Each structure stands twice: as structure tokens, then as C-alpha cells.
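This is the structure I want to talk about, given as C-alpha cells.
Only one protein chain is missing from this complex, and each of the others stays in its spot.
First chain written, first letter: the chains are A and B, and each begins at residue 1.
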Amino acid sequence: MIYEHSRAGRRATAQAPLEMVELSGIPEALRRQEPPALPEVSEMQAVRHYTRLSQKNFAIDTHFYPLGSCTMKYNPRACNTLASLPGFLARHPLAPDTHSQGFLACLYELQEILKTVTGMHEVSLSPAAGAQGEFAGVAMIRAYHDARGDSARSEILVPDAAHGTNPASAVMCGYKTREIPTGADGDIDVEALRAALGPQTAGIMLTNPSTVGVFERRIKEIAGLVHEAGGLLYYDGANLNAILGKVRPGDMGFDVIHMNLHKTFSTPHGGGGPGAGPVGVSKRLEPFLPVPRVGFDGTDYHWLTEKDCPESIGRLSAFAGNAGVLIRAYIYARILGREGMHRVAEYSTLNANYLLKRLMEAGFTAAYPQRRASHEFILTLKKQAKELGVNTMDFAKRMLDYGVHAPTTYFPLLVPECLLVEPTETEAKEDLDRFVEIMKTILEEAQTQPEVVRQAPHSMPVRRLDDVRAARELDLAWKEPSLSG
Amino acid sequence: MSTTPTDRRYAKSHEWIKDEGDGSFTVGITDHAQELLGDLVFVDLPEVGATLDAGGDCAVVESVKAASDVYSPLSGEVIAVNEALDGAPETINEDAFGNGWMFKLKPSNPAEAENLLDAAAYDQLVSEED
Partner (left out) sequence: MPFIPHTEQDVEEMLGAIGVASIDDLFDEIPPALRCGKLEAIPPGLPEMEVARLMQSRAKADGQPMCFIGAGAYDHHIPAAVWELTTRGEFYTAYTPYQAEASQGTLQLLYEFQSMMTALTGMDVSNASLYDGASALAEAVLMAVRANRKSKSKRVLIPRTLHPAYRKVVKSIVRNQQIEVVEIGYDAESGQLDQQELETHAGEDFAALVIPQPNFFGVLEQVDALTDWAHGHGMLAIAVVNPLVISVLKPAGAWGETGADICCGEGQPLGAPLASGGPYFGFLCCTDALVRQMPGRIIGKTVDLDGKTGYALTLQAREQHIRRSKATSNICTNQGLMVTAATIHMSLMGGVGLQRIAAACHANTARLIEALGSVPGVAPRFKGAVFHESVLTLPIETKRALRALAAHNVLGGFDLCDDYPELGNVVLVCATEQRSDEEIEAYRSKLQRVIESQVETPCQLKPDW
């Protein structure tokens, strides 16, 4: 804890002004009595402390990180270095267009690239993350229906395997949600969908490839049905990496999509953000796109704001979303170029199918063995849990001991004891082979010395944590030892 | 295995009600339900005076990995809540049919209790679930 290095009166930094100037003109009643109780440490103490903390993390830079649905691929260093050029870092968000042409050109070109690669009519970059993109997308669906006076549509359909953000976003936009079951082959149950559609349907939120890691083969038919019922189709871009340069959501019939640039366009995940969740729309939804957007008149770039887009669903952040993330994504897109885009889907799919095949050979069970994997796949450890008493969480924790970040566990909820594995295109064959060997080893351990697996991890900074205690006896902030007793 | 008390009735959504004989019913969740949820970390109870509809969600029980709505088996007014659960949600894990009761209500239509299951029928339901 950084506070443990703190000593009252320690001022060993070169950061702050050397003296406190007087606060003239501030009424006494509005002032603070004591400085806030922040740590008082030297620069070196802080550097050591946070370097050590960083070393307690698994990260893409240090470990294979096949976290399904999160697309943990290599984050090119050039993206960070070039986005951190002083001209980009120092630019005030409210700087006039005369001092913004370089920045705006990057954003405008990124909009164009994203339009092309998704097959959508227009794009807004402003949503700050995938979930905010979802919110924007559903809000646009609502604005579209409202603008037509079609206000009786009260329901958004979501597959039972959907990410939790889908229903949560729909509710934030004032909709009720209805779940559509997934069939045994992993595709959506089209008959159930047909039965659920009606005049109350505002739209449907789909991920394709779906959250169970397979391509929704009847997507055109689904799009036809939903459109016939007067609803719109929302594309959750969580799995866009699987189809980049191969199939475009616009061509599949989607009306509105969001993209997770921190997945598909390789911007860093940063320990949980910042992301960026641009939205793309078909022509009929263009008026409702969130602002600001970037326009181009053939000579100069400029912001499009509420004034230019009066029907917009509005603004989602004080300025223009996570601009620095957008710049990184732009750099990534320029390095990849058109030929690199195709390769993203190709090699992530190759890696996933290879890994799945090898794991099945090693005795693991695929949740959808008859299907082609997309960029990710699901294993179910139901058999191991039942026969060996070693469950998915045990496997996941044991992987940490072998220096691999665990895949996503227990999602999607409809597959029992599941692992959702997404190797991404940037992993080499030998790393995938190593993962297979690790899985084999753990399976062997589960058979011969299950306690070792059940008690894992053994080599991490901490062993398994007491989540129940964390939730029952909430301790959410450090307090002076003398005060907390 | 748990023994399901026979002095009360059960909803398919795993709540129990007990007629207190004074015009009020006590409501809780079954032992089976608490077992499915695992260690509870928080219970959100309705407010005294709230009017509930039969089948409507009225409370939430949370474990670390799940949160589950509790549905009122009967329509009526909440006349008391088990304040001891605040700070000790584990009471439901330890004694779901006793000290882990959640609230008492004055039913507006006691006949609704007839729609609920008896202990044998509830046990049957649970055995079919797995």
C-alpha cells in the first residue's frame, strides 16, 4: 500500500511548486481546513511501488491472454508512441478548427476506414466504450421509431447468450427486453424469433459470430424477418475481429453497429479501459448519430455538432469521446492497410480452429463440435467437473500457475462449465502448442492429484481470495490504522 | 437433504409463505433456493407499507456471482421486514425456513395461497429440476 511509505512532512518530489502561494479572495467558509490525506512519498518510492505493483499483473506484453470475447491481441508500440506526439497530447479539445486540421484529418479518415470495413453508411466516433456505443445504437433505434411516430415499439430482443451489456443498454434506453433462445447448433432459434416478433418489436441485438463462437448462418433470413416486423437490427461489434475484411455487418442487413476499437483495432485495454465504441449506421439512421462527428468540405475538416445535426441523439461525453484511443486505432489501421484487414479475420480464425482441433484431440469437449469455430470457441468441462470434481474455475486458476491468463470462464451462461477461448491472430503456433500442453498437464493433474488443481493458483502473489468476505465486510478505501482500530 | 416444512406453502420460484394465524403471512426463500445461490452477501428487502402483487418482484438476494429476484407469492401489504438480515445475510444460508425469514405481509386476497404448492409438490418440483 502506497500509504505505508508515507511520512508526514515528506516533500521529496520535484513535481509541485516549491511554495504555497496565498489564496487571495477565497472566502474562508469555502476553504478546506487540512490538506487531503494523500500519501507523502518520494518520487523514487512511488516509482518502486508502482513498478512492483505492475509486476503483479498478467498482460499481453508478458503472457498469452486468450480471454474470449475480449480480443487480447498485441498492441503495437508505434500506436502509442505516435499518438503521444506533443502536438496530439497538448491539443485542447476546444481548440479552434484552424489549430485542429491534423487531428481532425486523422479522425475523418478513421471514420471513412470504419465505414468501408463495416459496410455502413456513416460513422460517429464519439462513444467512449463498447457499452456506450450500445447505448447510442439503441437510442438511435428509439429516435428512429419516435421520429416516425411509431412509438408503440417497446421491446428489444436479445439472444439468451448475449453479453450482459445488451439488455442493460436496452433498459437504459427505456426498453423492455425479451430473450430469444439459442438452438442446439449454436444458431439462434429462428422459429422462436418469429414467434417473438410483433408490433411491439423495436429491434434485435445480435453478435455475429455469436457469443457461442459460431457464425449465425441464417442472418439474412433473420434480418428479413425483423425488418418485416418493422424492427431494426443492432450489431454488437464485440466479435468483429472474426470477420474483419471477410463479411460486413452492413451487407448482412444490420442497421446500426458498434465497434470495440480496443478489441478489433488493437488499442490497449489498460487494465479495464479506456476503450472506444464508434457506431455505424445505415442511411435511414444517419440523422440520429451522436455528436460530435467530423466533416470535410473538400478543403478543411470541421466538427459537426448539435447545430448541424438537429435530430442527433446528442452528446455522450463532454468533448469528443476517447480521442487518444481513436488516434491509436487510426495508426493501427494505416499500418495494416486494406490487405492487413483481411488477414486479421483469416489468422485469428486459423488460430482458433487449430487450437480447438488440438484441444479436442487432447480429450477436451467442444460445446459445438459440429461447427466451424470463428475467432474463438467454447470448451465445456462438464465431464471433468462431474467425473473428477475439478471445475472450470479450478482449471482457470491452475493455468495461471503455468503462466497463461485464463480464458473467459462461465460465459456464455447457457453452456455449463465453459471456457471461451480466443487466441487472436498475433499468437504464434508454438504458443498455441504450449497452451495445449498446459491443458493436457492440468487434465492429467486433475486425474492424479486433483487437490493441486482445486487449490490453485500456487505461484501467484495471492492464493484464491475470499470474495464473500469482500462483499459482506466491505472495505473499499484505506484508512489510517489508528482510526480503523 | 433438507426437510421441507409441511406447515407452509411454496411458490415455483422457490419462496415459502407461512400463515401466522393472525391474518398475516411470513415470506422467505427455500433452503433449496439458498443452496443454489450460495453464500449470500446482501439482501434487499421491500419497505414496510409497500403494496405487493402476487408474482411481482419485491426483494433481491445477492451472492458473489449472482443476484436473484424474490417474487411475492401473495398480493398484499408489507407489515414487517426482517431487519436482522441487514448485515447478516448469511442467516438465510443458515436457517432459510426460520430466522432467515424475509418479510411479513397482510394479504389482500388470501385465497391466492391456494395456487401455491404444498411441501410434497414442492419437493417433487425440486427433484425434477436437476
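One rule holds for everything that comes next: a contact is a pair of C-beta atoms (placed from the backbone, for glycine too) under 8 Å apart; a residue touches a chain by one contact, two chains touch by 3 or more.
All figures in this text were calculated on a predicted structure; none of them were measured in a lab.
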- Query: Who does the absent chain touch among those shown?
  - Reply: A, B
- Among A:G119, A:P287, A:P416 or A:P450, choose the residue that contacts the chain missing from this document, as touch is defined above. A:G119
- Note on the structure: Those residues of subunit B that touch the unshown chain are 41-42, 44, 47, 62-67, 69
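Heads up, the rule we're going with is that only the chains that are shown with their structure count from here on.
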- Let me have the rounded angstrom distance from the C-alpha centre of subunit A over to the C-alpha centre of subunit B, please. 38
- Counting only contacts in the complex, subunit B reaches subunit A at residues 39, 41-42, 62-65, 89-90
- Using the touch definition up top, name the residues of subunit A that touch subunit B in the complex. 410, 467-468, 470-472
